[in-house]
Each structure stands twice: as C-alpha cells, then as structure tokens.
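The excerpt is restricted to a subset of chains, each kept in its original location.
As written, the chains take the letters A and B, and residue 1 is the first residue of each chain.
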Amino acid sequence: MAKITYLEAIYQAQAEEMERDSKVFIMGEDIRCNVFGTTTGFVERFGEERVRDTPISENGFIGAAGGAAMVGMRPIVDATISSFLFPAMDQICSIIAKSRYIYGGQAQLPLVIRSCLFYGNSNAAQHSDRPYSMFMNMPGLKIIAPSNAHDMKGLLKAAIRDNDPVMSFEDSTCWMVKSEVPDDLDFVIPLGKGEVKREGTDVTVVAIAGAVNIALKAAEKLKAEGISVEVVDPRTLVPLDRDIILRSVRKTGRAICVDPAHKTCSAASEIAATIAEEAFEALRAPVVRVTTPDTHLPFSPHIEKPLYPSIERIMDAARRLVGAPAPQPQPA
Amino acid sequence: MTAIGDNDRRIEKYRRMQRIRQFETRAETIHAAGEIPGALHTYAGMEASGVGACMALRDDDYMVGTHRSHGHPIAKGAKLRSLMAELLGKVTGICKGKGGSMHLSDFSMGSLGETSIVGSGGPVTAGAALGAKLQGLDRVALCFFGDGASSEGAIHEGMNLAAVWKLPAIFVCENNRFGMSTPTAAGVAGAHVADRAHGYGIPGIIVDGQDVDAVEAAVREAVDRARAGKGPTLIETKTYRYADHAVNMGRDLTPRGPEHDEWLARDPIVLYRARLVEDGVSGADLDAIDVQVAEEVADALNFARESAYPAFEEAFDHVFVDRLPIPDDVRAHA
C-alpha cells in the first residue's frame, strides 16, 4: 500500500498495463510531454511507437483507436478534456459503440477513452463539460467515473483489460487528492461494482465522481447534527450497480443523488428514476437531486463556484428529507 | 493500358465482377418483392473499382467500406451465402441479421466494417493501418469512400493522420458522380478529389474506374508504397452508379445528364469481357463462369431463404462481450 494521488494512480495504471501487455499503447495530443503528469517517462520507457502525440483531430485519432483495436491492439486514448469529445462524437457513437453489434460480434473493440472533467477553475463553458450522461444513453460504451486514487487505479486497470470500449471520466477536482492504493500489479476493481463509502441509516447519498468527496464531508458534518448518512459511490456508470443503490435506499428510505453535471437527463436523473421505479415501497421522502443547474459555466469564479453541488446544498437536502430544522443563520 | 497479371487472376477479376452484378440483380428483384427489408444501395456500374482495388490486396490486408456495401466484400473474396442471408435478416447472415444491406462486412476477409455513416471509415482505416504497423505486420488498410464523403471531416482527419504517421493506408475515393441527388461538383470543391492529396504531401492518383486492370495497377502501386513504409496514397476511381441512390424507391432522385448513356456504354464487365476475349480467352469459358456465378447466387438465395430468423435474444447479444439481460416487460411481448 502506498499513498498516491489520483493522477499518479492514472500514471501507474497505464504504466503497469503497458508493461504487462505489449498490445496496449497510448495516444493523445501532447501526450509525450506529459502535461498532466499521467505519462511521466513513458516515451523513454515504452518508445515513441507506443506513446504517440496525435494531430489535433479528435474524431481522427479516437476513430483510429477503434480501427487499431479491431486489428488486435488495445489502445488507450487520452482525449485530455471531456469537452473535446464532442468533435469525436461520431466515431464514438457510430463506430466504437456500435461496431461489435452491427457486425454480429465480428468486431472486437478493446479500448479506453480517457478524458477529464475540467470544471470549477474558470475555464469557461467550452472547457467545462461533464458529458458522461450523454454517453450513458448510447448502448455499447462502458463508463467509469472514479472518485479517488484507489478506485481510479483499480478501475482504469480493469478498463484497459476489458474487451469492451470503456470511457474513463476523470474528475479534475480529485487530481491531487491522495489515497492508499494496493501495490499488487493485479489489483483491479471489477467494472459495474459500486461501493458504500460510508455507512449510515437515515439517508442515502448516491454521488458521482468528485461529488463523492463532497458528500463524505457533508455526511461528517451531518453526523454532528444527528443525521446518519450512507454514501454510495457507483464508481462505474455503465454498467450501473443498481443493486448497491437500491439496497441502501431500501435501508434508509431516503435518497439524494449528487452529480457535478447538469441536472436534466443526468446520471443523477437516471439514479433517481431507478430508485423511484424499483425502491418505491421503501421511500419515505422525495428523491432529491443535487446537481449543477442547467446553465453554462461562466468564467468569473465568483459566479462559477456556487453552481456546483456543495457540502451546504447536500446538507440542506438531507435535513429537508429527514425533517430536521435548518440551522439558524448566523448573524453577519 | 496494358493488361496485367496472369490469366487466372484476370479470370478471377471477371468472376468477382460478375458475382457482384448477379448478386445485386437478384437482390434488387427480391427487394422489390418485399423479401429484403430496409434500403438497398446497389453497386452496379462500379464493379471494376471495387474488384480492381481488392485484387491488389492480400487476403490478410484490411478494408473498410460504406453503406454501398455489397460490392466490396465480394470483391475481396467473400462467399455469397452469408451475404444474401444478411440481406434477408437471417441469423445465418454475416452479421447475424443485425446489420443488413448497408453492412455486408465479412471480417474473415479482412473487412473492418462497411459503415453507413458517410465518411466514418476514414479514421478506422488509419487506425487499422496503425495497428498493423505497431504489430510489425506488413499489412495495409484500404478505405473505400464516396465522392460525397470527401466533404466529411472524418475523411480529412483520417488522411491527415495516415500521412503524418506515414501509415500503410490507401484511400480509394469511388467517384460515381453523385452523392444521392447531388452532383459531385455541387458538394465537393476542387476539380478532383485526388487533388486533396497535394495538401497532405501524398500521391493523388486518378484512374479510370471502369477499367479493372487500371484500378488494380494504381492500387497495387499504392500498396507497394504503403508496405514499403512510404505512407498513404489517395486514389480516385472515376466511375458511375447505374441505379438510383437506393433502388425501388418509387422515383429517381439522380439528375442524369447526357453522359448517362456514355457511361452505360462503358460497362466495366462488358469492357473487361471484350478485353479478355481479345487477349485469347474463349467466350465459352466466360459464359461458363457466368453460369457458375448464377448458380452461386441461386444457392445463396436458397440458403438464405431456408435459414431461420434470429431468436429474440440475439437483439441483446454483442452490445458488449457479455450478452445483456432481457428486461422482463420486453420479453413478455417479444
């Protein structure tokens, strides 16, 4: 066990899997110069053939990952910021998600498309997208959204070993956060298995990606108010571990879905709908979503920061659900 | 243009062109009769383009095609049974009935898909070429795309990527004068699609798409270049589609000009037959091939007709490696 950051976890997962399997290679814009620190020393270690700087051409090189996978390689594509997936949408949705199916199983597409959720730091609307729910609506794509270094490493290694295309959404608010990660070279977390990050009895908070860490902080504070919160992290969005969510809600009878993405048709919406459909009998209160509202993200930090799910908003929601009074506002 | 290749290869080219033509003639008839669901885009008139290109490839080379998907696999050597069964939506179809007429892709022949999103084969081809290179295989990847498709960003990105990385790729633009109802010049800037090559610093070749030998020769040169590590080539085959964009649509969308008859007069199969006969092949031998092909087509159709439709479970297979569970409420009424 060593304590490493989320970025180091990405680095290790990639390095170990490239070491293990010569079919694994990585490509992306400016990947050789290691902008975010996830490919440290890669060119020296794996050579220029397996560590490829691409043209600025997302549809081109993400589609090329599909082609390379079909002929036996296992590409990792670093698309850097999630917003840059839009130019590649067609290759992702029409080719990568569908080829295995359309050709009746003839096509193999073992590949990973990584991109980060780059929000909260004044990068303005065109760089701040968190579009995983769009891909959740497209069958044929597995999706991971880890919330800490431990999960990041285990899930990314599983993704690289998986024989289906996997999209990895990496929350930049977690980049520098450290956690204990096993040293075992075969440490993988199976895709589709969520985790209860904190046990509780009054209300279930299902949180996505970086929101898990906020939810955990809110849970800690709510404990002081006598509210016991269970925090569930699905970790994988496709396949979604509906069981772990439903089990928790059946226990607590209350659910809050926290998602850094825009509200409408979000992962939070999907989780809320699942709860309303399958755990209705257990529900003692409305299923609440705490998300980013359906506005774009502005540059100016003063108006950007309050848009994201926060500890305070989760606490408010929890108090409302359990019928606890809001704390008295402090005199200014 | 001097004929190339030994006699057997030339007979094989003739045979494959005949196969495409007869396969499609039959398909068109049974489509009109309602036996094939969905749209049917035929390749008639373009046989020399596909066959010429594919005969320049090895069996283990890769190929990516389009919605006009019947010609390419047959040109590459695919057997007809599973193609016809696919058109009929049968489980014995090459795609288990899940792809249909726009997707007759036989991976055992090196195909990596016949994709019906116009232009989307470009990046896949670059990727396959990259994959071959990374594995130290001396295989090449060939991309068929239409004149209309050349306007898509995906084709540009695929060619740029292949050129920057000097990948063993060949881009074959089958310029059949139209994209649906749109004449090439109304959608594609520049005199020739092949002129785009200049911008990527790669060869851009124009070839008579009705001359199967000429197409083969041009593609062969590109293949040699590619295998030698010298990077991609863009080849434009000037050809023509006889039928409307898709057949049996009720009205013809294609604005035919006076050149229509000139093109019909340069039928690639008729031309090639004449050349072969001129070169000493007996007409009777060629007739025998025509008959053999007719039998193959009939056999394929029999096979297809006798095959079963896929079971409902098939709809949930191959989304992922593991079959998806079928929701109860859906299964209840399947």
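Everything that follows uses one rule, which is that a residue touches a chain if its C-beta (ideal position, glycine included) is under 8 Å from a C-beta of that chain, and two chains touch if they have at least 3 such contacts.
Treat the numbers as computed from the prediction; the structure is a model and nothing was measured.
Only one copy of each distinct protein chain is drawn here, but the full complex in this file has the composition A x2, B x2.
The criterion applied here is as follows: only the chains that are shown with their structure count from here on.
Rounded to whole angstrom, the centroid-to-centroid distance between chain A and chain B, based on C-alpha atoms, equals 40 Å. Against chain A, the residues of chain B that register as touching in their complex are 62, 64, 93-99, 103, 105-107, 112-113, 115, 117, 120, 122-135, 139, 141, 153-154, 157-158, 160-161, 164-165, 317-321. Contacts from chain A toward chain B in the complex involve residues 23, 25, 49-50, 52, 54-55, 57, 59-73, 75, 87, 90-91, 94-95, 99-107, 139-140, 142, 163-164.
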